[in-house]
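What you see is the complex with one protein chain gone and the rest in place.
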Amino acid sequence: MSKPPRILLTGFTPFGNEVINPSWEAVRLLHDQRIADHRVVAHLLPTAFEDSRRELEAVVHEVEPSILLGVGQAGGRSRLSIERVAINVQDARLPDNTGAQPIDEAVVPGGPAAYFSTLPIKAMLAALQAEGLPVEISNTAGTFVCNHIAYLMLHEAAQRQGMRAGFMHIPYLPEQAVRLPQAPSMAKDDVVRALTVVLRVAARQVIDDRLGAGTLD
Amino acid sequence: MSKPPRILLTGFTPFGNEVINPSWEAVRLLHDQRIADHRVVAHLLPTAFEDSRRELEAVVHEVEPSILLGVGQAGGRSRLSIERVAINVQDARLPDNTGAQPIDEAVVPGGPAAYFSTLPIKAMLAALQAEGLPVEISNTAGTFVCNHIAYLMLHEAAQRQGMRAGFMHIPYLPEQAVRLPQAPSMAKDDVVRALTVVLRVAARQVIDDRLGAGTLD
Amino acid sequence: MSKPPRILLTGFTPFGNEVINPSWEAVRLLHDQRIADHRVVAHLLPTAFEDSRRELEAVVHEVEPSILLGVGQAGGRSRLSIERVAINVQDARLPDNTGAQPIDEAVVPGGPAAYFSTLPIKAMLAALQAEGLPVEISNTAGTFVCNHIAYLMLHEAAQRQGMRAGFMHIPYLPEQAVRLPQAPSMAKDDVVRALTVVLRVAARQVIDDRLGAGTLD
Partner (left out) sequence: MSKPPRILLTGFTPFGNEVINPSWEAVRLLHDQRIADHRVVAHLLPTAFEDSRRELEAVVHEVEPSILLGVGQAGGRSRLSIERVAINVQDARLPDNTGAQPIDEAVVPGGPAAYFSTLPIKAMLAALQAEGLPVEISNTAGTFVCNHIAYLMLHEAAQRQGMRAGFMHIPYLPEQAVRLPQAPSMAKDDVVRALTVVLRVAARQVIDDRLGAGTLD
């Protein structure tokens, strides 16, 4: 009897002034769940450029997932953000959790300038909208550890048959937004529901829908 | 055996392009609940200047509440907003649900320029923060039907012994924010929890805490 | 030969982390100018509750203006904000320039809860729009020294025949916004032009236009 295909779902450790990271708070609740005949492996990545790279390589080697979805905190965003693209640059506005603060260094020296997500982002968008969850396609995952991991996942997937990858940013949790004037937030239940929905779509659909979701700038 | 004291909790009908109003979606779930020895009477008000006034007068006469809390939708706000003050003006950016669009008319001709909330707004703020819910003190309830009802509740309470009143704005629900780019939202469960918390504080505490919650502008 | 009527135009000293205050940078350029047969007296007020009150009383006594316009910095606002109302509360988010940080104290104990501007705010709004300058009617001047001075000006004017008063908030200058991520700003030339326009309207017109400029919340 064959093992079910695996989804590797990653969250991050807290960084900056935060004591929790909403990505891990949500992602951990899906560990070992079955979604569309796939088994979810939730994995915690350190918010650190080099350590997260090593950790990602190890867990991909071990889990051999067919789908990788990285999840990260986007403090200040008001909705779920499905990332369209990851770029080959590290430009850290603050030190990562090991104190490293690279400026304008490549994620993968010699790698392509960018990778587009290979998950069906427009179908994921439509499925979340149908669930009544606020969501957008984002054209930047920033230049910190989130973009770095998004790029590395796509770089990995580009070299393996049958592996697809993508990244999603999520807002603060309400408990984080309490002490941050004006910061929007999203309930953890809604984030968990959103992850379940997008993973189901990603597991079932390879070719994306043709749906407009552009931005003017 | 005496009747328990009553809390009159009001929500509004949808307005503008909306088909639901989050205030009523949350408020209705608390109807008939017991909170700190008070019985909650949830009541739906029309989003219309004159009709809401008549309806409010009738229900106050009938229920004889000791506490009035008006709740309204503040589309675009990212957190619970406890209103500090209501002003004696109607200046409608869009027509109300009966088509009326007053410009710079008094809510109560000859009434004071403003009323301050007589609920313990700082204690309510602190209690919500302790619950992990994003909240702020707001210094304007706008100039539409929400401010109008807030002013009328406080005007009513100013004339009766033992009646206190206040108003709270709440964000869009996630299902409303879906089709509104950038609009923040809050889960209905969190709004309901927030209402329960602030009503408990309002029922138990008359003198407010001395806590800073100012804004520079 | 009689003296021309005077306009008292006030700006504030810098506060918080700022080394300039855009209100004074703009206001000072209009000192001694003639606008619609009035002479402008520009005066600098300290960003401090008690000192600004004393200073305002002294300068009003000395200048005997027929029009008072207070101007203050509203860091974070993107446009000129003509204030509709000032409320009788001090609730300081940060200490003023003398270290005082009042919480929920009255500006004038026993004074009315609020005063509405007695300048023709809608006509001023329309005149600025016609000039191509972004402007809004605001329903809160906050709870710091700006609102305090706005309230005091209106309190003063309420007690004198032929004296009218109002308040306008202005954005950061570009040079301040440089180091503040996302903060909008407005060029000093545009602010000075705006002040000239609104003072001309205020000098010429006593009864306001009936123009809608409301907000929903």
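The chains carry the letters A, B and C, assigned in the order they are written, with residues numbered from 1 in each.
As a convention for this text, a residue touches a chain if its C-beta (ideal position, glycine included) is under 8 Å from a C-beta of that chain, and two chains touch if they have at least 3 such contacts.
What you see is a predicted model; the values in this text were computed from it and never measured.
Hidden chain, full complex: it touches shown chains A, C. Screening A:Val60, A:Ala92 or A:Ala127 against the full complex identifies A:Ala92 as the residue touching the chain left out.
On the side of subunit C, the interface with the absent chain consists of residues 78-79, 129, 132-136, 174-175, 177-187, 189-190, using the contact rule stated above. Seen from subunit A, the chain kept out of the figure touches residues 16, 72-77, 81, 84-85, 87, 89-94, 101, 103-104, 112-116, 122, 137-144, 146, 169, 208, 210-217.
Just so it is clear, only the chains that are shown with their structure count from here on.
If touching chains are joined by edges, the resulting network of the protein chains shown is an open path. Averaged C-alpha coordinates give centres for subunit A and subunit C that are 47 Å from one another. One inter-chain figure worth recording: subunit B and subunit C are separated by 30 Å, centre to centre, where each centre is the mean of the chain's CA atoms. Taken residue by residue, subunit C touches two or more other chains at no position, since every residue touches fewer.
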